[in-house]
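Below is one structure, written out as C-alpha cells, with a few remarks after it.
Of the protein chains in this complex, one is absent; all others appear in place.
Chain nomenclature is as follows: A, B and C, assigned in order of appearance, with residue numbering initiated at 1 for each chain independently.
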Amino acid sequence: MSINSLVCIKQVPDTTQVRIDPETGSLVRKGIPSVANPYDLYALETALSVRDQHGGFITALSMGPPQAEEVLRKALGYGVDRAVLLSDRAFAGADTLATTYALAAAVKKIASGRDAQTGASGIDIIFSGKQSIDGDTGQVGPGMARRLNFSQLTYVCSLIEIDVEARCVEAWRQREDGRELLQAKMPVAVTVTEQCSSIRYAALPDLITAAKKPVEVWSAADLDVDRERLGLRGSPTRVSKIFAPPARKRGETLTAPERSVAEVAALLFDRLAERGLKIGRRGG
Amino acid sequence: MSSKRDLATNIEPAGGRIKQAPAEGVLPNPAELGFPQPAPAVANKLALVKFNLDSRSHLSIKDAEVCRRRCHQKYCTHSCPAQVYHWEGEEKKISISYEGCLECGTCRSGGCPYDNIEMRYPRGGYGVQYRFG
Amino acid sequence: MNKGKKETGTAGAAGAAPARFDAIVVGGGPAGLATTFTLARAGVKVACLERGNWSGSKNMMGGVIYSHPTAAVFPEFWREAPLERLVTRRDMWFATTDSTIKASFESTDFGQEPYNSFTVYRARFDKWLAAQAAAAGAWMITETLAEDLLRDGRRVAGVRSGRPQGDLEADVVIIAEGVNPFLTEKAGLASCPPQAPNVALAVKEVLALPTEKIEDRFDLEPGAGAAIEIIGEITGGLPGTGFIYTNRDTISIGVGVLLNSLVDNVTEAYTILDKFKQQPQLRRLIQGASPREYSAHLIPEGGYRCMPQLYGDGVLVAGDAAGMVNPINSEGANLALLSGQMAAETVLACRREGCFDRHALALYQQKLEKSIVIKDLKKYENATPFLASHPQLFGLYPELMAALAREFLTVDSLSKANKEKLLLRLFHSQVPTRRLLKDLYDAWRSLT
Partner (left out) sequence: MTGWLSVALRSAGAVAELKKDKASGREPQAKKAAAEGEGEIWVVIEHEGADAAPVSWELVGEARALADELGVRAAAVIIGAGEQELARKAFSYGAAASYLAAGPKLGAYSADPHCQALAGLAARHKPQVILLGATTRGRDLASAAATELETGLTADCTELKIDPEKKLLLQTRPAFSGNVMATIITPKRQPQMATVRPGVFPAPEPVAGASGEIIASKPRLKPTNVSVKQLEFIRAPKDEVSLQGAKVIVAGGRGLKAARNFALLEELACELGGAVAASRAAVDAGWISSQRQVGQTGQTVRPVLYFAMGISGAVQHLAGMQASDIVVAVNNDPEAPIFEVADYGIVGDLFEVTPVLTEEVRRRKAEAGADGGLRIEKSARK
C-alpha cells in the first residue's frame, strides 16, 4: 500500500526586499522577486522521501495569482506527480481562515479522485512548512487539519516512520523545552521545520518533464464552496494599518584608540546598565 | 615615478602653468591618488545582493605555496570585486569567502597573475541571484 | 501521457522526458535565447540550459539594449517586454577631478518606433526573452549548469549537466555560456584563454531614486532616459570608462576597467567606483539615492583577434563566449542576439541537409562575416590593445582638454591672442607634437 500526499507550497515575495515606502507609507512589492516559501520546500522534500520509501502520488497545491504557477512548476521539477493552482479573484485577499477553507475544498476534490489524472484516491498526509516567511502565521496547516478532520502534527523536525498497516505516522516535534516523539493517526496534516532535511537536487529528466507539464488552474467554480466564505469577504481579519518598524540606527562605537579592550568591555556593561540591563543584586 | 597627483596639482587654476610632463607610459600608482587604503570593505555592497548559498565552495587555491612564497602582492585580494579572497597573515594562506562570489571570473582571467585559482561556477541554482542585473 | 505510472509516481515522470533533443543551447542570455527562440519557432526540439534561477539572474550589463537587433529576433518586443526607459539622449563626458566637458546627443528620432535603445534590467528583460522562447515551444531548463560536453569521437554529441541523470544528447550544441568560456575551452575552440589584457571588469551599483527626481536631475521627459559614458580621471587614469544609465526609479552607475591595469596597479574596481561616485558632478546626480544592488561582470574586450573558432563538429559558439563585444560602442547584447539568431539559422539550414559536421556548420562563420557582427569586430580589432597602451587617453588628455577649456572660458587679464599662445604652450609642454601625432595616427588606425 502506498502513501498519497499533498504538499502546500506558497509563493512568497523575497521578504528581505519588502519594505514600506517612506513617502506613501504603503507596501513596496513591485519588482521584488518571488520565491517558493523555503519551509514549504522542506515539506516537499519530506513528501518526496516518503514517496521514495512507500510509493504513492504527490500533489502540489498552491493558491495565488496566475504567476504562482512558477512555484508549482518548481515542484514539478522535483518530480511531483500533479500540480494544482487555485487562482481566482474570488480567492484574493484571503486571511488564513478563508485560505484554509479554499484549500480544504481543493483537497477534498483531489482526494475524492473525481478529477484525478493520477488515479490517486484519498490523501494520507498533507505536508506544509511550519509557516510562510511573508505571513509567519503557521496557521494554515492546523487550519486544514481541523477542516478536513485530519490529525494535526505541527513543527515536525524529523519524520521517522510510517506504519502503513496501522496507518500511523511517528515524528519528532520541536518544542521550546525539548522535543517529543508523537504518534499520529493518518490522515494527518504535518508542518515541518527547517530541521527537516533540505530539498534534494532534482534530476534532469524531472526538470525536463516539468518544463512542459501543465499546472492545473482551478477557479472557485471548480470547487464545492460557498463564495461568501472565500477571499476577503470570508476573512474575519482586516489590516487596519501597516507601518515601517522603527528603523535601527547606527549606535555608539565603543572602541577608541585610547581605550583598552578591558575598558571597552567595562564601558559596554556600564551602557547596558544604563539601559536597564544590570549585573548584580536586585536594587543593587 | 611621477604620480597623478603631481599632474593634478601641476595644472593649477586658470592662469597656471604646467610644470612638467609625466614620464611616458608610466601609470600612476593609485595608492598615491588619495584613494582610501586599504580598500573599503565591499561587505556593505554585498549585503544588497541575494545569494543562494551552496554548502560547498566552487573556488579553490591550486597551490598554497604559490600564495605564500611567490605572490607578494596577494593580487586576488584586490582584483576580486567581491573581496572573496583574504590573506590570513597568521596562517599564511588565502581564505575564500565563496559565499559572496559574484561569479564574474576575474580570478580565472588574470585576477590572479599566477593562475593559481581554480574557479568553477556554483551548481545550477546556487550562487548569486541578481534582482536587477 | 502518464501511462505506466499507475502504481507509483516515484522517479518523477522520467519516462515522459524526451531522450534527446535536436539542439541544446547552453546559456539563457541574449545569444542563447535568440538561438532557442528562433529554433523553437521553426519547430525544432530545442532545450536551453540556464544555470541561474531564471534567465538573467546571473547577468549584468550597464543597461542599454538596442532596438533594431533585438527586434530582428523578437519582433516588436517593446510592446510587452519589461523596459525601463526609452533612451533619447546619449552623452559622452570627459571628466577630471574637478571639471567636466560634456558632449550630448539628443534626438527626437530616438523617441519613435522602432526606437533606438532602451535601458533594461537584465534580470527582468532576459526573463521575458526566456518566456518568449518557452512559449515558442522550447524546453527552458533553469538552475542547471552544463559542466561538460558529451562526445562521439570528434563530434560534440550533447552536454553533461551537474544534475543527477544529467546527460543530454543532441545533434548540435550551441554554446552561449557567456564571458567565462568553460565549455568553449573544453570543446577545444578557444583561441586565447581569457586573460587580463583581453577582459574588462565592470562593477555597477543600482541606486534607487524617485522617478520625478531622476527626470528632474537628468532633464528628461517622463519615461525618457539618458545614457552617459564618462572617460577621464574617474577611472583613476586607468584604461576604462564610467557609465550612468537612468531606469524608471533607479540609476545604474558603474565603471569598467581593463583587468590587467587593475592588476598591475593593485587597485580595486569598487574603490574606483566609490571614488567615481564622489565626483562632484556625479554626486549631485545621485544624491539621496539608496543602493539596491551591487554587481560585477567581465566584458570580453579581446575583440576579433581573441575570438575562438566559432564552429566545430556538432558545436557552435555565440555571444560573449565568442568574444562578440564591440568595446568602442559598448555593444555586446546586440551582437549576441544577432549571432544567436545566425547560429539558429545555420542549424536550420544544416537540418535540411541532415549534417552537423564542421564543414556544414562553417555556414555560421560565413553568415557572421557578412553581418555587422564580424564587420564591426574587425573594424575595432586593435581598439583594446591601443587603449591599453595609451593610458594617456584616460588620464592626460581629458586633463588637458579640461585645462584648455578652462583657460579658454576663464575671463582674466590676458588678451585673447595671448591666451591662444598660452594654450598652445600649455598643450605642447604636456604633449610633444610628435607624440600627439603618433597617438592620433594610432587612434585613427585602431578605431576607424
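Going forward, a residue touches a chain if its C-beta (ideal position, glycine included) is under 8 Å from a C-beta of that chain, and two chains touch if they have at least 3 such contacts.
Quantities reported herein were computed from a predicted structural model and do not represent experimental measurements.
Shown chains touched by the hidden one, complex as a whole: A, B.
Not every partner is drawn; the one left out touches subunit A at residues 13, 15-16, 18-20, 27, 38, 95-97, 100, 133-139, 141-143, 145-147, 149-155, 157, 170, 173-185, 188, 194-195, 235-246, 248, 250-255, 261-262, 264-266, 268-269, 271-272, 275-282, 284. Within the entire complex, the positions of subunit B that touch the omitted partner chain are 40-41, 43-44, 46-48, 53, 55, 97, 99.
The criterion applied here is as follows: only the chains that are shown with their structure count from here on.
Subunit B and subunit C have Cα centroids separated by 21 Å.
Each of residues 123, 129, 131 in subunit B touches at least two other chains. Counting partner chains per residue, subunit A has residues 31, 201 touching two or more of them.
Every residue of subunit C that touches subunit A in the complex is listed here, in rising order: 2, 5-14, 16-18, 47, 124, 134, 139-141, 143-144, 161, 163-168, 210.
On the side of subunit A, the complex with subunit B involves touching residues 14, 16-17, 31-33, 201.
Residues 50, 123, 129, 131 of subunit B are the ones that touch subunit A when the two sit in their complex.
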